[in-house]
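A protein chain is absent from this complex, but the other protein chains hold their places.
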Amino acid sequence: MEFEQIIGLEVHCELKTNSKMFSSAPVTFGKEPNSMMNEIDMGMLGTMPVLNKRSVELAIRVCHALHMDIDEVLCFDRKNYYYADLPKGFQITQYRRPLGKNGYLDIEVDHVTTRIQIERLHLEEDTAKQIHYNDYSLIDYNRAGIPLIEIVTCPDIRNAKQAAAYLEKLRQIFLYTDVSDAKMEEGSMRCDVNISLRPFGCDSYGTRTEIKNVNSISYVQKAIEFEAKRHEELLRCGKSVLQETRRFDETINETITMRTKSDAIDYRYYPEVNILPIHIDHQWVLDIKKQLPLMAEDREKIYIEKHGLSKREAHFIVSSKEISDFYEETIQFCQDFQKIYHWLSGEVQSYLNNHHCTIYQTKLKPIYLSQLIQYIKEDVISSQQSKQVFDCVMKEGKAPEVIIQELDLRQILDSDVIEEIVNHVLDVNASSIQDYIQGKKKVIGFLMGQIMKESKGQVNPKMANQILIQSLQKRTQ
Amino acid sequence: MIQYSIEELQKLFQSSSFDKENYYKEVFKEAQYQQERLNAFVTITKNEAYETLRYTDFDLALGGIPYVLKDNYHTKGIKTTASSRMLEDYIPTYNAHIVDLLNRQGACLIGKASMDELAMGGTNTTALTGPVSNPWDSSRIAGGSSGGSAALVASGVVPFALGSDTGDSIRKPAGFCGVVGFKPTWGRISRYGLIPYASSLDTVGAFTRNVRDMAIVIEALSGRDDKDMTSSMSRVPHYLDNLDKNIQGMKIAVIQSINDEITNPLIKTNFEKVIQTFQNLGAIVSEETIPLKLMKALHPIYTIIANCEATSHLACLDGIKFGYRASGRTIEEIITRSRTQGLGTSVKHRLILGHLALATENQEKMFRKAQKVRRLIVEELNRIYKDYDIILMPNSNTIAPMLSEVTEYSLNEEKDILENHLCLANFAGTPSLSLPTGFVDHMPIAVNIMGRLFEEQTVFNCAYALEAALHFKNQYSREG
Partner (left out) sequence: MICIDAKKNLLKEISHQAMFDVSDNDLIDLVKEYDSFMKCVAILESIETSDITPLIYPYEIETNFLREDCIVHETHHRDILKNAKMTQDCYIKVPKVVK
């Protein structure tokens, strides 16, 4: 009997706001513990929540990107439980009416596109951070109250690869909609996995387990692979899977029981009375949609169909929103798509790799890149020189034009001047002419090198080559 | 003599011959004297008050007017206990919105008043500092949960005090103590900084000794506060300027199913006299009914909704961030022991039963059922308000009980309709005022005047007319 994996993912993502979801305390990372909070975040008695407009806007962006129906009213509920990291003793979330419903995301695995239906997207607040030591724990409330969105898929995912593709794609959406830095390893994007197995062809679902808080895409893959195998082994020997919550232990690459169903917490959800139902202005929702940048897949399509890039090339550009944004800015000045791609994937990418930075953190500007391409095209500089100019741009942040002037790099295109240099080189290297007569073609390369050296690389190589051969032929006639 | 009304003090403070310093000396002397008799303060903030007075602008609306807060309002730097062991040493780092408002208008806080623990009760006998006595007879209760505030206005120490009202926690003790007690519309005054009991019912309100003073205080407190999303954006009228004794043609409903419940003949006579007075003033009083079955559901609805909401509001009392912390080896042990040792029996029982009714498996049958019946009752009230400006009810079927008669407050003792009917105004969120209308056995009794949502002015006018006709205003009792 063969089994089919039924997988659903719940993803939490921290939103990039200035202030917290329900208080005006700042959202800042890496600050002194418990310095970025106020009475509201600490759950002090008598405090009341006031919803941050920006958090709603960012959530709506993601709803649009996931093609969701957006509720016209925002309603919040309390999820009640006692835990050290939960200052109020309840978390404010959206239980009855999520902001977004019925969305989807298309993923591609091995050239097959699968549509993953998304059940819901809702807003909720983050909990405090705990730091565990051997015999005590410390609590930092700086994280408490940071806005989160939770996105829940339908059980449409069938294997670990698809799960990884979904997470990659979702992460890309968070980056393209600019709602979060979506770093799984830093916890600004988190994933819970629901998985069950059933025999192929069977309509009903098997017993599922939930794996909480897996913190990288590759761990999600490993956790699913392990868990699917564990389920399968149990089912094969006629045992049943226990409904339980597990966690993934990355040191042993296995999932471990956290709590069983009988320990399940009853969250006693009920409506949050201190937040009135909030009517969302329809025009605002439309405006947010209008202002939304194109998502990666839409951009990729344009790059292929309109810019003539290959799928691989287009894919490279959209794999980073910043590169793609930079590309789009550059094409405002210069339509040489292929060249732009080559620069971005070549020199630029290796610079970014070496310097561990993003493109907008460098001194390169889209107009500089376009100028560089333009100067090569117009033979103002050689492609060899262009590398030198690029290095200077990155170092000094000056316009290529300025650098070319300062370094006196302008190509020599005057054939009289070139001829003069060529003749000088031939005069000095008289023996090479003999070699040439004897048919040693290699000598051309050597002489070209000398010409370049003599002209400090400034002669136009094509012209120099032509003139050299003419001169050699003249001298050997 | 210190027992002036707000308006009298405003005039006196403007006169150069009035010795303000001596007045405050007398106020604190009297506060001490009444504290020994009534036990109504948790904290007397004498030092802070004198510090405030150094900078007080007596020309401000409430400049220099002394007042008392129920001890469930957050006061920055001044301990706020809600009369609970759990919060015995809790020093807030922020002010409730209404405290900021009163500060800005120059009012002078002289103390924090005793209350039933965390506002859960109707007797003011569950306070950590012990029961509060009734100023008219110190062997009787002041009522609760805002008993301390009621007693301090009724004994003449301050011209106004703030209370909070979830079921009848201002209006019941106001009636027992012979002063004016008022809860405005839910959303009229910001609740930011009020320790919650049940948010869908909680209301900020006040005690005064006459209706004009109440209009002044409520006008000072009302208005939008962006820190409380439930606070209303609607304009605040000038309640005092618009006070009008002429209630000719005002339509007043009395509820037959409530009146039928009056068993004390003296209270019944008094209530009939009030109706007669209203008719003499030109109001049209008629009888309406609310099905008895729904009236009998008042107490169940209240018990279930208030305690369900409370379990969630008070879940933050875990001993970790503030409040009493017991020792324990695990975090669960600390939370459990802190709550067990820090909270009183009555509070604990309410929270446990609230937890039960909020449990997912019970919620439909208990909590949501109570919310549904609440809607039915509110619809009944709205039906009556279509034809009437005011609903008039007796405030209570009894005078303040003897302290010795009140055993530890029990959540679920079966209660008469007439012990619970004031929560109608909390269910519907409507403004409701209790006004003294006489004495039975030397103890004050009162009626309750309830109006439409945001029609505070109509309620004030109605009460103002009745007050003028009956003359039970500015009364207080220093001895007894």
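General observations
As written, the chains take the letters A and B, and residue 1 is the first residue of each chain.
By our rule, a residue touches a chain if its C-beta (ideal position, glycine included) is under 8 Å from a C-beta of that chain, and two chains touch if they have at least 3 such contacts.
A quick note: this is a predicted structure, and the numbers were derived from the prediction, not measured.
The chain we do not see here touches A, B in the full complex. For the chain missing from the display, the contacting residue among B:290, B:428, B:449 or B:462 is B:428, taking the whole complex into account. From the options A:247, A:321 or A:339, the residue with contact to the unseen chain in the full assembly is A:247.
Only one of A:234, A:278 or A:394 touches the absent chain when the whole complex is considered: A:278. Counting over the whole complex, chain B has residues 90-91, 93, 186-187, 200-201, 226, 229-230, 233, 293-294, 296-297, 299-301, 303-304, 311, 318-323, 325, 328-337, 339-340, 345, 348-349, 351-353, 355-357, 359, 365-366, 368-376, 378, 410-414, 426-430, 453 touching the chain that is not drawn.
Interface residues of chain A with the unshown chain, by the touch rule above, are 17-19, 24-26, 32-39, 42, 44, 50-56, 73, 82, 84-85, 130-141, 247, 258, 266, 271, 273, 276-281.
Note that in this section only the chains that are shown with their structure count from here on.
Between chain A and chain B, the centres computed from C-alpha atoms are 57 Å apart. Partner chain A is touched in their complex by these residues of chain B: 72-74, 82, 87, 92-94, 96, 191-196, 199-200, 226-230, 308-309, 311-312, 314-318, 320-322, 331-332, 335, 355, 358-361, 363, 367. In the complex of the two chains, the chain A residues touching chain B come out as 39, 42-51, 78, 80, 82, 84, 87-90, 137, 139, 266-270, 273-276.
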